[in-house]
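Would you mind keeping the following structure in view while I ask a few things?
Only one protein chain is missing; all other protein chains are in place.
Order as written gives the chain letters A and B; numbering starts at 1 within each chain.
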Amino acid sequence: MKLEIGNFFVKDIVFGDRTFYERGVLTVNKKEALDVVFEDSHITEAELYIVRPGDEVRLVPVKEAYEMRCKVSGGQSVYPGCTAPVAPVGSGRTHALKGCSLLVVGKHWGSFQDGLIDMSGPAQRNTIFGSMPNLVLVGDTDEEFERHEQQKKNRALRWAGMRLSEYVGKCVKDLEPEEIETWELEPVNERASDVRNLPSVVYVPQIQTQMEALGYNALVYGWDGNRMLPTYLHPNEILDGAIISGSFMPCSSKISTYEWVNNPMIKRLMREHGRTINFLGVVLSNLNVVMEEKARSAMMVANIAKALGADGAIVAEEGYGNPDVDYILTIVELEKAGIKTVGMTNECTGRDGTSQPLVALDERANALVSTGNVSELYELPPMKTVLGELESLARDGLSGGWEGCVREDGSVIMENNAFFCSDHISGFSLKTCAEF
Amino acid sequence: MLKAVHYINQFFGQVGGEESADFEPVLQEGPVGPGLLLNEAMKEVKITHTVICGDNFMASHPEEAVARILKMLEGLKFDVFLAGPAFNAGRYGVACGTICKAVKEKFGVPVITSMNEENPAVEMFKSNMYIFKGGRRATYMKQDVEKMAAFADKIARGDKLLPASMEGYFPRGIRHEVFLEDLGLEPKCAADRAFEMLLKKLKGEPYETELPIPKQERVPIAPAVKDLRKVKIALVTSGGIVPKDNPDRIQSCSATKWGAYDISKLDRLMAPDFKTIHAGYDPEQANKNPNVVLPLDAIRQYQKEGRIGEVDDHYYVTVGTGTTQAEAARMGREIAQRLKERNVGAVVLTAT
Partner (left out) sequence: MVVICNLVNIAKTVGVNRIVPGVAVPYPLGNPNLSPEDEWKLRYHRVGVALDALETDIKEQTVFTVKI
């Protein structure tokens, strides 16, 4: 399966009469763009903004981040099963506006899974989005049933974001890319003998699926991840839109949809394929909340990996707390099957740093990468502009905020937990954890 | 210039050796002994006072010793508290840890000490204070002092403190997230770190996990003794059975000492020649018949019957109540060493 991603490197975004891209500048026609948003009558209010690195802007509650892109060939949509019918992705050509994102922010109401992004100041570096220009959709909906709920499906806004990101992405559909990334991985059984002699590796992402009601969890081709068993995916499928992020995870642990199609772990494994490893592909797993389901998923991951002949595995847990059980169980099952495993996730050490960092432990989980600590406290200065509503951090049950954490002057104290995707379990994290 | 108080024991305080171990705490002006080296090494901190206290006084009367020392410090103005270095000296290390912990709790100042990794006080106190990794013996004085001094200076200057492994002290069990660039390290993303770790693991090369999982207590299984008659057996107990005058003054609680007592001429332990000093259980039965805790009589019977061969001339004892894991481990190591020296091949240990 071969996928070409044609990249257009966006240095700046501006509003203008047409939506087009030229020499590093993405111009967006605001009215046309908002028309796409308002296609869903559940959207009651919407406005578009542009934020750039260095702007004194704080965004909260951020619900999702998308890369603006479109299918050129090999499919109709980069959101199969969601905004378009179910269809395979991962081959043909996709064009992407690179180095920028579309952020979806609630006008007022936040939820447990929403987060904060600062475009400047001490917390700019806490998320990758602080270092890129972003088109920002700020909206409100008529989803009364969840208006005051801590868990929100955020459906209208998230789907609006998907539609909008594809609308803008289409402006480069017929252009010649500045760079083409080629992602190719031959069928497992058709690899040259010199490739087969390299140590073979699987990537095992465990996507967020802790809600038992539908509408919150990460989706695979539009299917709820809680209702799936571990399965095999070609890495191209993920790079081309097969996984949509869910709306449940405490925010710093979340892997945004943007990060799935830019997944640096997959890209590194693909680049190393044929050189240092034989990348067998992705064994996709989940993080359900019933012990038997955790055990079943861990077992099946190990079975699939073993049947593929994996020598090594990298397990990434999109979460903390009870999902740590899935994480450790899966690592242990892989190790028991003789597959050398590295784990990658964040920790939760409590505010004083002394709590056990993972809820479950096992000596066999002896190779772990730590991408951050949800409990880390941060003091943020006030920001000139807030897109969204600052008080949502304190009022709406965001994972790292609490009543009173937002001061009158706009300064904030919060846990890392509430930074948008800041632990970058996708692999982007430039943080680790250390003992003091 | 910050002010510091320095704690040392009777030996380093130039009072005397083991015979002066019961030396009661005193406060002196200025640095003493290793304090002079420490003082010279520090650029931003100076030692205004020194506390000298006998290791035994602290070990036997910790509450009293601490109370007196805290009182001495009450009138003083100081910003940092330093102790040791204590190298591998168990009692001295525990003393440093004890006083540092108390000072930190009462005065809220940073406390810094130094010990060798095998000092049992490390396990006991590392979560409460900065214990710098030190050498085993006083020959390492200069290096250990320099490390303490450099860190004291860092604190004085308000420098950003790095993780324990980079600063050189025993990790205190406090984990924080850090940006790699803040550690002066190349900001490598997690994906690259994970890949490189996996490659090393696959190749069998050493790598360092970013989240060490604490080890579970497991002891390798000793092979079975083929024939007990050919092996010397020793009796050991944590039940505190000692000769009637407790000649080594083993403590009844929180023991830090163990004893070895001659039973070569005995067929059984007789009261009142032997008794228990263990404060953690009702002593009535043990004092009536010490064999219920240390079964010498049964062992001798088996010896007579030819079931077993030689029995060590001595039995070995300490008290297992309140005794810290670290102290017990140290004593265990020391007893094991003695057993090895005496060619013992099997042990029956009774615990209460």
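Following the convention adopted for this analysis, a residue touches a chain if its C-beta (ideal position, glycine included) is under 8 Å from a C-beta of that chain, and two chains touch if they have at least 3 such contacts.
Owing to the predicted nature of the structure, the values given are computational and were not obtained by experimental measurement.
Touch partners of the unshown chain, restricted to the chains that are shown, please.
B
Would you mind spotting which of B:43, B:203, B:249 or B:307 touches the chain that isn't drawn?
Checking the options B:43, B:203, B:249 or B:307, the one contacting the hidden chain is B:307.
Looking at B:17, B:75, B:206 or B:223, which makes contact with the chain not pictured?
That would be B:223, which touches the missing chain.
Kindly note down the residues of chain B that lie in touch with the hidden chain.
Touch set of chain B with respect to the missing chain: 217-219, 221-228, 239, 281-286, 289, 291-293, 295, 297-299, 301-302, 307-308, 346-352.
FYI, only the chains that are shown with their structure count from here on.
Under the definition above, what is the set of chain B residues touching chain A in their complex?
127, 161, 163-166, 171-181, 183, 187-195, 197-199, 201-203, 207, 209-211, 213-216
Any idea which chain A residues touch chain B in the complex?
125, 199, 201, 264-265, 267-269, 272, 276-277, 311-314, 340-342, 344, 346-347, 349, 352-354, 357-358, 361-363, 365-373, 376, 416, 424-436
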